[in-house]
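Here the complex is missing one protein chain, while the rest keep their positions.
A and B label the chains in the order they appear, each numbered from 1.
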Amino acid sequence: MDYVNAFIVGGIICVIGQILLDKTQLMPARILVLFVTLGVILTALGIYEPIVNFAGAGATVPLPGFGYALAKGVINEVNTEGFMGVLTGGLKATAAGISAVIVFGYIIALIFNPKAKA
Amino acid sequence: MDKAKQIKQNYKEMVEKASPSSNMGVNCAWAFFVGGTICVIGQIITEVLKTYGYAKDDAAMMTTVILIFIGALLTGLNIYDNIGKYAGAGSIVPITGFSNSVVAPAMEYKKEGYILGMGARMFTVAGPVIVYGVISSVVVGIIYYFFK
Partner (left out) sequence: MNKHLGKQTIRFDNPPVILASSSIVGPREGEGPLATYFDTIIEDELYGESTWEKAESKLIEKALEKVIEKANKTIDDVKYIISGDLLNQLTASTFGIRNFKVPFIGVYGACSTMAESLSVAAIIVEGGFADYVIASTSSHFCCAEKQFRSPLELGGQRPLTSTWTVTGSGAIFLAESGEGPKITYITTGKIVDFNIKDAMNMGAVMAPAAADTIINHFIDTERDENYYDLIVTGDLGKVGKELLLDILKQYNYDITSKYMDCGIEIFEADKQDTHSGGSGCGCGAVTLAGYILSEMGKGKWKKVLFVATGAMLSQVSLQQGESIPGIAHAVAIEN
(Lines give C-alpha, C1' and ligand atoms only; values in the text may rest on other atoms or scores of the structure.)
Protein backbone atom coordinates (compact mmCIF):
# COMPACT_ATOMS: atom_id res chain seq x y z
CA MET A 1 0.00 0.00 0.00
CA ASP A 2 2.92 2.33 0.73
CA TYR A 3 4.05 2.01 -2.84
CA VAL A 4 0.63 2.76 -4.28
CA ASN A 5 0.33 5.86 -2.09
CA ALA A 6 3.80 7.01 -3.09
CA PHE A 7 3.01 6.49 -6.76
CA ILE A 8 -0.29 8.34 -6.68
CA VAL A 9 0.77 11.30 -4.53
CA GLY A 10 4.11 11.70 -6.31
CA GLY A 11 2.32 11.47 -9.64
CA ILE A 12 -0.25 14.08 -8.64
CA ILE A 13 2.41 16.56 -7.52
CA CYS A 14 4.15 16.15 -10.88
CA VAL A 15 0.87 16.57 -12.75
CA ILE A 16 0.29 19.88 -10.94
CA GLY A 17 3.74 20.92 -12.15
CA GLN A 18 2.88 19.78 -15.69
CA ILE A 19 -0.34 21.79 -15.73
CA LEU A 20 1.60 24.87 -14.61
CA LEU A 21 4.16 24.23 -17.38
CA ASP A 22 1.53 23.85 -20.08
CA LYS A 23 -1.01 26.42 -18.98
CA THR A 24 1.23 29.24 -17.83
CA GLN A 25 4.38 30.30 -19.57
CA LEU A 26 6.34 29.78 -16.39
CA MET A 27 9.82 28.45 -17.00
CA PRO A 28 10.78 25.23 -15.16
CA ALA A 29 13.11 27.17 -12.81
CA ARG A 30 10.19 29.28 -11.59
CA ILE A 31 8.03 26.24 -11.01
CA LEU A 32 10.79 24.64 -8.97
CA VAL A 33 11.12 27.79 -6.84
CA LEU A 34 7.35 27.87 -6.43
CA PHE A 35 7.23 24.21 -5.36
CA VAL A 36 10.00 24.52 -2.79
CA THR A 37 8.48 27.65 -1.28
CA LEU A 38 5.09 26.00 -1.27
CA GLY A 39 6.58 22.99 0.51
CA VAL A 40 7.99 25.25 3.22
CA ILE A 41 4.70 27.10 3.71
CA LEU A 42 2.52 23.98 3.71
CA THR A 43 4.82 22.35 6.25
CA ALA A 44 4.69 25.43 8.47
CA LEU A 45 0.91 25.33 8.31
CA GLY A 46 0.97 21.67 9.32
CA ILE A 47 -0.53 20.49 6.04
CA TYR A 48 2.45 18.74 4.46
CA GLU A 49 3.39 16.48 7.38
CA PRO A 50 0.21 14.38 7.07
CA ILE A 51 0.85 14.02 3.33
CA VAL A 52 4.37 12.76 4.08
CA ASN A 53 2.99 10.31 6.61
CA PHE A 54 0.50 9.06 4.06
CA ALA A 55 2.66 8.93 0.95
CA GLY A 56 6.23 8.59 2.21
CA ALA A 57 8.63 9.04 -0.70
CA GLY A 58 5.65 10.21 -2.81
CA ALA A 59 5.80 13.43 -0.82
CA THR A 60 9.48 13.68 0.11
CA VAL A 61 11.00 12.94 -3.32
CA PRO A 62 9.26 15.74 -5.28
CA LEU A 63 10.65 19.23 -4.65
CA PRO A 64 8.00 20.31 -2.13
CA GLY A 65 9.65 17.58 -0.03
CA PHE A 66 12.84 19.66 -0.10
CA GLY A 67 10.79 22.56 1.30
CA TYR A 68 9.32 20.17 3.85
CA ALA A 69 12.81 19.18 5.01
CA LEU A 70 13.86 22.83 5.24
CA ALA A 71 10.82 23.90 7.27
CA LYS A 72 10.80 20.87 9.53
CA GLY A 73 14.52 21.33 10.17
CA VAL A 74 14.03 24.96 11.18
CA ILE A 75 11.11 24.17 13.45
CA ASN A 76 12.94 21.28 15.19
CA GLU A 77 16.09 23.34 15.58
CA VAL A 78 14.21 26.31 17.04
CA ASN A 79 12.70 23.91 19.55
CA THR A 80 16.06 22.57 20.65
CA GLU A 81 18.49 25.46 20.06
CA GLY A 82 16.34 28.55 20.36
CA PHE A 83 16.70 31.52 18.05
CA MET A 84 19.94 30.34 16.37
CA GLY A 85 17.87 27.47 15.01
CA VAL A 86 16.19 29.94 12.65
CA LEU A 87 19.45 30.22 10.72
CA THR A 88 20.90 26.73 11.20
CA GLY A 89 17.89 24.42 11.07
CA GLY A 90 17.02 24.52 7.37
CA LEU A 91 20.43 23.95 5.87
CA LYS A 92 21.36 21.42 8.55
CA ALA A 93 18.38 19.27 7.66
CA THR A 94 19.13 19.49 3.93
CA ALA A 95 22.93 19.47 4.17
CA ALA A 96 23.26 15.88 2.96
CA GLY A 97 21.22 16.60 -0.16
CA ILE A 98 23.00 19.82 -1.03
CA SER A 99 26.45 18.36 -0.44
CA ALA A 100 25.52 15.29 -2.44
CA VAL A 101 24.30 17.32 -5.39
CA ILE A 102 27.49 19.39 -5.40
CA VAL A 103 29.85 16.44 -5.08
CA PHE A 104 28.06 14.07 -7.45
CA GLY A 105 27.37 16.92 -9.85
CA TYR A 106 31.00 17.88 -9.90
CA ILE A 107 32.28 14.35 -10.41
CA ILE A 108 29.77 13.52 -13.13
CA ALA A 109 30.45 16.79 -14.94
CA LEU A 110 34.18 16.03 -14.79
CA ILE A 111 33.69 12.65 -16.43
CA PHE A 112 30.96 13.25 -19.00
CA ASN A 113 30.36 15.75 -21.79
CA PRO A 114 27.09 17.08 -23.18
CA LYS A 115 25.88 15.58 -26.44
CA ALA A 116 23.78 17.07 -29.20
CA LYS A 117 20.19 15.92 -28.86
CA ALA A 118 19.42 12.69 -30.62
CA MET B 1 -1.95 52.77 -41.17
CA ASP B 2 -5.02 52.15 -39.08
CA LYS B 3 -4.84 48.61 -40.33
CA ALA B 4 -1.40 48.15 -38.79
CA LYS B 5 -2.70 49.30 -35.43
CA GLN B 6 -5.71 47.08 -35.71
CA ILE B 7 -3.63 44.01 -36.52
CA LYS B 8 -1.26 44.79 -33.69
CA GLN B 9 -4.17 45.02 -31.29
CA ASN B 10 -5.60 41.70 -32.39
CA TYR B 11 -2.22 40.06 -32.71
CA LYS B 12 -2.24 38.22 -29.38
CA GLU B 13 -5.44 36.45 -30.40
CA MET B 14 -4.09 35.68 -33.86
CA VAL B 15 -0.97 34.15 -32.29
CA GLU B 16 -3.02 32.07 -29.89
CA LYS B 17 -5.10 30.78 -32.77
CA ALA B 18 -2.08 29.93 -34.90
CA SER B 19 -0.06 28.31 -32.12
CA PRO B 20 -0.71 24.63 -31.49
CA SER B 21 -1.01 23.97 -27.79
CA SER B 22 0.73 21.02 -26.22
CA ASN B 23 -1.37 17.94 -25.68
CA MET B 24 -1.91 18.42 -21.99
CA GLY B 25 -3.66 15.09 -21.46
CA VAL B 26 -0.75 13.11 -22.84
CA ASN B 27 1.79 15.32 -21.06
CA CYS B 28 0.01 14.90 -17.72
CA ALA B 29 -0.23 11.13 -18.16
CA TRP B 30 3.51 10.97 -18.79
CA ALA B 31 4.25 13.31 -15.89
CA PHE B 32 2.05 11.23 -13.57
CA PHE B 33 3.58 7.94 -14.63
CA VAL B 34 7.25 9.01 -14.59
CA GLY B 35 6.92 11.20 -11.47
CA GLY B 36 5.04 8.44 -9.67
CA THR B 37 7.60 5.85 -10.72
CA ILE B 38 10.51 7.92 -9.44
CA CYS B 39 8.72 8.27 -6.11
CA VAL B 40 8.10 4.52 -5.94
CA ILE B 41 11.79 3.91 -6.57
CA GLY B 42 12.43 6.32 -3.71
CA GLN B 43 10.01 4.38 -1.53
CA ILE B 44 11.70 1.08 -2.37
CA ILE B 45 15.12 2.51 -1.48
CA THR B 46 13.72 3.83 1.80
CA GLU B 47 12.18 0.46 2.72
CA VAL B 48 15.41 -1.37 1.91
CA LEU B 49 17.40 1.10 4.02
CA LYS B 50 14.96 0.62 6.89
CA THR B 51 15.57 -3.13 6.84
CA TYR B 52 19.26 -2.31 7.22
CA GLY B 53 18.43 -0.49 10.42
CA TYR B 54 18.23 3.13 9.29
CA ALA B 55 15.81 5.28 11.29
CA LYS B 56 12.92 6.81 9.34
CA ASP B 57 14.46 10.28 8.92
CA ASP B 58 17.92 8.95 8.11
CA ALA B 59 16.46 6.57 5.57
CA ALA B 60 14.64 9.47 3.89
CA MET B 61 17.85 11.49 3.79
CA MET B 62 19.87 8.59 2.38
CA THR B 63 17.14 8.04 -0.21
CA THR B 64 17.51 11.65 -1.31
CA VAL B 65 21.26 11.24 -1.65
CA ILE B 66 20.91 8.04 -3.68
CA LEU B 67 18.28 9.57 -5.98
CA ILE B 68 20.50 12.61 -6.49
CA PHE B 69 23.27 10.26 -7.55
CA ILE B 70 20.99 8.41 -9.97
CA GLY B 71 19.78 11.70 -11.46
CA ALA B 72 23.33 12.94 -11.85
CA LEU B 73 24.50 9.72 -13.48
CA LEU B 74 21.58 9.60 -15.92
CA THR B 75 22.35 13.21 -16.85
CA GLY B 76 25.98 12.34 -17.48
CA LEU B 77 24.98 9.41 -19.64
CA ASN B 78 22.82 11.77 -21.77
CA ILE B 79 19.67 9.90 -20.76
CA TYR B 80 17.89 12.30 -18.41
CA ASP B 81 17.14 14.94 -21.06
CA ASN B 82 15.53 12.25 -23.20
CA ILE B 83 13.31 11.19 -20.30
CA GLY B 84 12.45 14.85 -19.75
CA LYS B 85 11.31 15.22 -23.34
CA TYR B 86 8.36 12.94 -22.58
CA ALA B 87 7.97 13.26 -18.84
CA GLY B 88 8.13 17.06 -18.56
CA ALA B 89 7.34 17.96 -14.98
CA GLY B 90 7.41 14.24 -14.15
CA SER B 91 11.19 14.36 -14.35
CA ILE B 92 11.67 18.03 -13.41
CA VAL B 93 9.81 18.06 -10.08
CA PRO B 94 11.34 15.02 -8.32
CA ILE B 95 14.71 15.45 -6.61
CA THR B 96 16.37 13.70 -9.56
CA GLY B 97 15.34 16.72 -11.63
CA PHE B 98 17.02 18.99 -9.12
CA SER B 99 20.15 16.92 -9.58
CA ASN B 100 19.78 17.15 -13.37
CA SER B 101 19.48 20.94 -13.13
CA VAL B 102 22.86 21.07 -11.34
CA VAL B 103 24.76 18.59 -13.50
CA ALA B 104 23.52 19.85 -16.89
CA PRO B 105 24.99 23.38 -16.62
CA ALA B 106 28.11 22.02 -14.91
CA MET B 107 28.72 19.77 -17.92
CA GLU B 108 27.83 22.47 -20.42
CA TYR B 109 30.10 25.14 -18.97
CA LYS B 110 33.07 22.90 -18.18
CA LYS B 111 34.70 24.28 -21.33
CA GLU B 112 34.73 27.75 -19.75
CA GLY B 113 36.98 26.47 -16.98
CA TYR B 114 36.65 24.56 -13.73
CA ILE B 115 36.14 27.61 -11.56
CA LEU B 116 34.29 30.27 -13.55
CA GLY B 117 32.63 27.72 -15.81
CA MET B 118 31.74 24.60 -13.91
CA GLY B 119 32.02 26.03 -10.41
CA ALA B 120 30.15 29.25 -10.99
CA ARG B 121 27.49 28.00 -13.40
CA MET B 122 26.58 24.81 -11.56
CA PHE B 123 23.73 26.50 -9.73
CA THR B 124 22.35 28.71 -12.51
CA VAL B 125 19.11 26.73 -12.47
CA ALA B 126 19.12 25.18 -9.00
CA GLY B 127 20.55 28.20 -7.17
CA PRO B 128 17.23 30.08 -6.99
CA VAL B 129 15.59 26.97 -5.53
CA ILE B 130 18.02 26.95 -2.62
CA VAL B 131 17.85 30.75 -2.24
CA TYR B 132 14.07 30.87 -1.99
CA GLY B 133 13.85 27.63 -0.03
CA VAL B 134 16.25 28.91 2.62
CA ILE B 135 14.69 32.39 2.77
CA SER B 136 11.20 31.01 3.21
CA SER B 137 12.41 28.54 5.85
CA VAL B 138 14.09 31.36 7.79
CA VAL B 139 10.88 33.38 7.64
CA VAL B 140 8.97 30.36 8.93
CA GLY B 141 11.60 29.93 11.68
CA ILE B 142 11.26 33.56 12.82
CA ILE B 143 7.48 33.38 12.90
CA TYR B 144 7.61 30.05 14.70
CA TYR B 145 10.12 31.36 17.27
CA PHE B 146 7.94 34.31 18.24
CA PHE B 147 4.51 32.75 17.98
CA LYS B 148 4.98 29.10 18.96
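Here is the rule we go by: a residue touches a chain if its C-beta (ideal position, glycine included) is under 8 Å from a C-beta of that chain, and two chains touch if they have at least 3 such contacts.
Model, not experiment: these values are computed from the prediction.
Asks: Could you pull out which residues of chain A are in touch with the chain that's been left out?
Replies: These residues touch the chain not displayed: 21, 25, 28, 114-117.
Asks: In terms of residues, what is the contact footprint of the unshown chain on chain B?
Replies: Against the left-out chain, chain B lists 3, 7-8, 11-12, 14-15, 18-22, 27, 75-76, 78, 80-85, 87-88, 91-92, 97, 100-101, 103-105, 107-109, 111, 125.
One rule holds for everything that comes next: only the chains that are shown with their structure count from here on.
Asks: State, to the nearest whole Å, the distance from the C-alpha centre of chain A to the C-alpha centre of chain B.
Replies: 9
Asks: Under the touch definition given earlier, write down the residues of chain B that touch chain A in their complex.
Replies: 21-22, 24, 27-28, 30-47, 60-65, 67-69, 72-73, 75-78, 81-82, 87-90, 92-95, 97-99, 101-104, 106-108, 110, 118, 122, 125-126, 128-130, 132-134, 136-138, 140-145, 148
Asks: Please output the residues of chain A touching chain B within their complex, sorted ascending.
Replies: Touching chain B: residues 2-3, 6-23, 28-29, 31-33, 35-37, 39-41, 43-44, 55-58, 60-63, 65-67, 70-71, 73-75, 77-79, 82-83, 85-87, 89-91, 94, 96-98, 100-102, 104-115, 117-118 of chain A.
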